[in-house]
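Removed from the display is one protein chain of the complex; every other protein chain stays in position.
Lettered A and B in written order, each chain numbered from 1.
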Amino acid sequence: MLEQQLLNALTLGSVYALFALGFTLVFGVLAVINLSHGAVFMVGSYAALAMVSHLNAPLWVAMLGAMVVSGTIGLLVDVLVLKPLRARNAPHLIPMIATIGVGIMLTSAAQGLFGAEVLRFPEDVMPAGEFMVGDVHVRALEIAIVAIAFLLMAVLFTILKRTQLGRALRAIAESPKAAYLLGINVEGLFHITSFVAAALGGIAGVLIGLNFNAITPFMGQPMLHKGIAVIILGGMGDIRGALIGGLFLGFAEVISKAYLSSQMGDAVAFGLLFLILLVRPSGLFGRKLERKA
Amino acid sequence: MNAPQQPNLLSIRNVGKHFGGLHVLQDVSFEVPAGSIYGLIGPNGAGKTTVFNLITGLLTPSAGQIDFQGQTLIGLEPHRITHQGIARTFQNIRIFKEMDLLENVMVGMHDHLNYGGFGIFLNSPACRAAEKKARERALELLSWVGLDHKADMLADNLSYGDQRKLEFARALATEPKLLLLDEPVAGMNPSEKTILMEEINNIRNRGYGVFMIEHDMRFVMGLCDRIAVLNFGRIIAEGTPDEVRNNPDVIEAYLGKEDE
C-alpha cells in the first residue's frame, strides 16, 4: 500500500517539479511572478490532444508540438506584455497583475474553443501495458511520465550549469544591469527564458492530462496554486529548490490524501505553504535570494 | 532665541557596528551639544551614514550606548525615536513624490495631530481645527525654505535643490529638537549652498540642534561649531573647525582626497 502511494507521489511530484521549474526560472531571470503559467500548462494539454485527435499525430510528436505551442505563447507574452512593462520600469507587482489577465484570456479562449466539458485522450494513443513489481501495480504511463520529467529537468540543469547560455542566465539572475554591461543580450535571453519556461509548463500539462486522462479549461488554476506552493517551499527563483519542492509537495499531497481525507490533501499543501511564508519566506530549501525588480 | 542650555543633546559612547565580520564602526564616541551645529566628516565609506542609521533606529548598534536628552535610544523603533525629537534627511532624497508639497510636510506632523477615528469620520470641530492649524504650520515651514508658493505642486516635479529643501521642511515638521542632515548640499551650486548655509544658521537660531554629515569642507568648516572626523569606522579627531583642520591625522586621512 505504502509503496503504491510512493509511486503515485513520485509521478505527481516529478510533474509538479517540471511545472514549477519553468515558473521559478521566469521569476529568477525576469523577476516576474508569471501567473499565466497555469493557463499555459492547460494550453499544452489541449494542444497535444488536438494534434493527436485531429492530425492523428503520434504521441511523441504531439508532445513536441505542445511544447512549441505553449513556448510560443510564453514568448508572445514576454514580447507583447512584459517587455513594454520593463521598458516603462513598472513596479514589480504590475507584470504579475498583467499575467493574471493573460491567464484569464487563455482559459476563456480554451473554454470557447473546446467547451467546458472534460476531454480525454483516445484510448489507442495512451502508452498501454502494466505490470506488478512485488505488490506494486506499475503502469507504463507512469514510468514514461517520470522518465520524461526527469530527462527534461536533467537537460535544463546541464544547460544552466555547463553552458555559456546557463552562465549568462545566472548572471542576469544576479543583476540584469551588470549582465547588460558585460555585453550579455539581456532582452534576447528574457525571450528564450520565457519560451523555455512555457514549453516546460506545456509538457507538464500533457503529462498531467495523460496521467489523469482528463483535460478541462480549468485544470491550470489548481496547478498554478501548486506551482506557487512549490516555489515558495523551494525558495523563489531557486532551480534546485523547485525540484525538491515539487517532489516534496507530491509526497505530502499523496500521503495526506491517503491518510487524512481527499480534500485535505490540498489544504495540507496550502497550510504548509502559509506557515512557511510566515516562518521562513526564503523557502525551506532555498537560500535567501531576493532581487528587487 | 537661545535654546535652554542643556550640556548634551545627543551622546554617543563606544558605539560599534559590524555586519558579520565586517566592522563598519568601532568605539565611536562623541557628544552633540544643544543649540549648536555639529559636523561629521570623513572619506567615502568611513561609516558616516551608518551613524545616522544607528541614531534613527534603522540599525541597532552591536556595542555601546546612544542617549538622547539623557535617555537611551537603543531598542526604540524608528517612529518612537522620531517622537523623542530626532528628525533626518537622506543622502539620496526620499520625499513622497506622488504627494504635493503641503501633504509631504503634513506627513511630518503625523505625531502632533491628536484626533481619533471618530473625529475623522464625523469631521469633528477638533479635527477640523487641528487640520487647519497643521496646514498653516506646513505653509509656514515651506516658507522657511522658500517653497510656499509651490505648496500644491506635485513633489516629483521639483528641481533637485528644491527637493532637498522640501525634505528639510518635512523633517522640521516633526518638531524635532535635533535635526540630522545627510549631505545637505550634495548636488547644489555655490549660490544655493550659500543660501542653505544661512537657512541652517537660522534653524539653529530658532533653537534646533543640527547634526550634519557633509563632504563639502568649506561648507562644514564655515558652519559647524564642532566637528568629528570618521575614518575607517573610527573617530580620529574631534574639536572646533580650527583644531580639526590642523590635526595631523586628519590631514593624512584627507591627503589627496580633498582635491576634487
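Basically, a contact is a pair of C-beta atoms (placed from the backbone, for glycine too) under 8 Å apart; a residue touches a chain by one contact, two chains touch by 3 or more.
As a convention for this text, contacts and distances are computed from a predicted model.
Chemist: Can you tell which of "Fe-S cluster assembly ATP-binding protein", "Amino acid/amide ABC transporter membrane protein 2 (HAAT family)", "Ferredoxin" or "NADH-quinone oxidoreductase subunit K" UniProt lists for the chain that's not drawn?
Modeler: Per the UniProt record, that chain is "Amino acid/amide ABC transporter membrane protein 2 (HAAT family)".
Chemist: Considering the whole complex, which of A:Arg120, A:Arg170, A:His225 or A:Arg240 touches the chain not shown?
Modeler: Looking across A:Arg120, A:Arg170, A:His225 or A:Arg240, the contact with the absent chain belongs to A:His225.
Chemist: Looking at A:Gly103, A:Pro176 or A:Gly234, which residue reaches the missing chain?
Modeler: Touching the chain that is not displayed is residue A:Gly103.
Chemist: In the full complex, which of B:Val32, B:Ile66, B:Met106 or B:Val185 touches the chain missing from this view?
Modeler: For the chain that is not drawn, the touching residue is B:Met106.
Chemist: Provide the residue numbers of subunit A that touch the chain removed from this figure.
Modeler: On the subunit A side, contact with the omitted chain comes from 33, 81, 84-85, 88, 90, 92-94, 96-98, 100-109, 111-112, 115-116, 221, 225, 228-229, 232, 236, 261, 263-264, 266-267, 270-271, 273-274, 277-278, 281, 292.
Chemist: Name every residue on subunit B in touch with the hidden partner chain.
Modeler: Subunit B touches the missing chain through residues 56, 58, 77-79, 82-83, 87-88, 90, 94-99, 103, 106-111, 113, 115, 117, 120-121, 123, 127, 131, 154, 170, 173-174.
The definition used in the following text is that only the chains that are shown with their structure count from here on.
Chemist: Once you find the CA centre of subunit A and the CA centre of subunit B, what distance in Å lies between them?
Modeler: For subunit A versus subunit B, the centre distance works out to 50 Å.
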